[in-house]
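Omission of a single protein chain aside, the complex is shown with its protein chains in their original locations.
Letters A and B mark the chains in the order given here, with residues in each chain numbered from 1 onward.
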Amino acid sequence: MPVKAAAQIVVVGGGPAGLAAAASAAECGKRVLLLDENPLPGGQIWRAKNGTITAEAEGWRQRAQAAGVEWRGGRQAVAAATGQLWLEHAGGVEVAAWEELILATGARELLLPFPGWTLPNCCGAGGLQALVKAGLEIRDKRVLVAGSGPLLMAVAAFLRQQGARVLLIAEQAPAGQVAAAALHLPPAKLRQAWQLRRATRGVPFLAGCWVEAAEGRQQLERVRLRRGVRRWSLECDYLACGFGLTPNSELGQLLGCALTAEAGIAVNRWQQTSVEHIWCAGEAAGIAGVEAAWRSGEIAGYAAAGRQERTAPLLARRDREQQSSQRLLRRLAPRAELRALAQDTTWLCRCEDVTVGEARPYANWREAKLQTRCGMGACQGRICGAAARFLWGWQINAARPPILPARVGTLAQAAPAPSISTEVTV
Amino acid sequence: MPERVRVKVNGRELEMPAEASVAAALMSAGVSGLRRSRTGEPRGPVCGMGVCMECRVRVDGRAHQRACQFSCREGMEIECR
Partner (left out) sequence: MPNSPVWDIAIIGAGIVGCACAAAAAAAGLRTAVIESQTPGGGTTAAGMGHIVVMDDSPAQFALTRYSQLLWQEWAPELPQGVEYSRCGTLWLARDETELRLAVAKQQAYRSQGVPAEMLDAGALAAAEPKLRPGLAGAMLAAEDAVLYPPAAAKFFLDRARAQGACLIQGECAALAEGGIKLRDGRRVAAGEIVLAAGAQSTGFMPGLPIAPRKGHLLITDRYPGWLHHQVVELGYLRSAHSLAEDSVACNLQPRLSGQILIGSSRQYGATSAAVEPGMLARMLQRAMDYMPELAQLSSIRAWTGFRAATPDKLPLIGAAEGHPHVWLATGHEGLGITTAPATAALLLAQMTGTPAAIPAAPYLPDRQPETGEAHA
């Protein structure tokens, strides 16, 4: 039988939003369980490095701990039903019973297909950062940072600090949009951007520049770049390429929560989803940056604890932060030319090896899935679904359990052993 | 000096830092292709956070384990293809 855990409020995801939500709810006197797939809190943005929690996460962890939040790391939520959540960990299965559920499942990188994007050592931007934090030795390696969004500069600064030779930062958005985005940054953000730029001094930053193809035999050897009419090649060891973030909404989908047009979990001003007793905070509800994430986490925590009045001072600040981030992201939106990069022979679905050309003729995601198997593999369309949404505007919204691969034995423990007679009455 | 452990990668003994994820350790050791795709192409880690499934390896006989999601352990047998 699976181990059972119960709390009045269960928070899934230990990043900024989840930490804030758990701490806030516990400060209202609720019994709170905070779950995360990683052993330490921090989520992706405050990801622990080599087993050490980051300073930002540590501050929130202390606040949560002081309020009595029970932390359970190393647990992957794989299935859910009203009032229950199935968690897999290295040693087995747990069932968490909840009265209120706060989804703080964060976001993943938006990865877009271009020829060669499946070569080993072509990583996401945040992906390469996460791998280095997990011990990948990057010293003296030649890295190209490309794609779009504020993450690129942060990743470049981090990699450089770790000793990498960052050759170039290629931001696909046009220079004018990048400048306008910078001009409209709030002072604190502007200071941060300036610090990151200082940390990457000497590394060319090219706006309006993007990767057209990655080339190599068994792994990445060089990248073909384009900026305006100029095209050139650059030899490198790693490509760190991401086009911003896309919400992790699968758990919400599974529980029947409505989605936004931007593929996030739809919430009202108190971060409540379309399903009673289920709340969502942070990037899972829409990409809006770390400040908006923890602010929305506090709101969700208070509201789920029934202390809506405590959210009053927070709502306007969250809205401002969200709007500011969204303005920035709109300026850095992936350009139309990126849609033309993927050739008919470019892989769309990495799990099932389905090409862009094979999937393109179908009317929608479901039809393409059924007939080509794209999105039917182990990642369940997390990567190719987001890409297909970008390429063809397809709606991707049919998460099924387990939301991440789970042992058959885990799912078998969702109910007590049945008493089926062995008598056969054919 | 970080603690190091001995693991086997495709039968070859390698020393890896104990706290590194298997994906990071393999890449550091120059093993970039961790699995073969359905059509036989080499694939390696992409997202580093357990969602892209490109870093699946066989660990101690169990297939499809995400190498970015756990650390090296003394005596671990890893099979990449």
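Rule of thumb we're sticking to: contacts are C-beta pairs under 8 Å (C-beta built on N, C-alpha and C of every residue); 3 or more make two chains touch, one makes a residue touch a chain.
Everything numeric here is computed off the predicted structure, so don't read it as measured data.
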Interface partners of the hidden chain - shown chains only, full complex considered: A, B
Touching the absent chain when the full complex is considered, from A:A79, A:L112 or A:V203: A:A79
Absent-chain contact - pick from A:P174, A:G306 or A:P401: A:P401
Sites on subunit B contacted by the missing partner chain, in the whole complex: 38, 62-64
Subunit A residues that touch the omitted chain in the full complex: 79, 81, 84, 86, 256, 363-364, 366-367, 370-371, 376-378, 380, 400-402, 405-409, 411-415, 417-418, 420, 422, 424-426
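To be clear about the criterion, only the chains that are shown with their structure count from here on.
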Interface residues, subunit B side, partner subunit A - complex: 2, 17, 19-21, 23-25, 27-28, 32-34, 37-39, 41-54, 56, 64, 68-70
Complex contacts: residues of subunit A adjacent to subunit B: 37, 44, 50-51, 76, 90, 108-109, 111, 118-124, 126-137, 218-220, 248, 350-353, 377-379, 382-383, 404-405
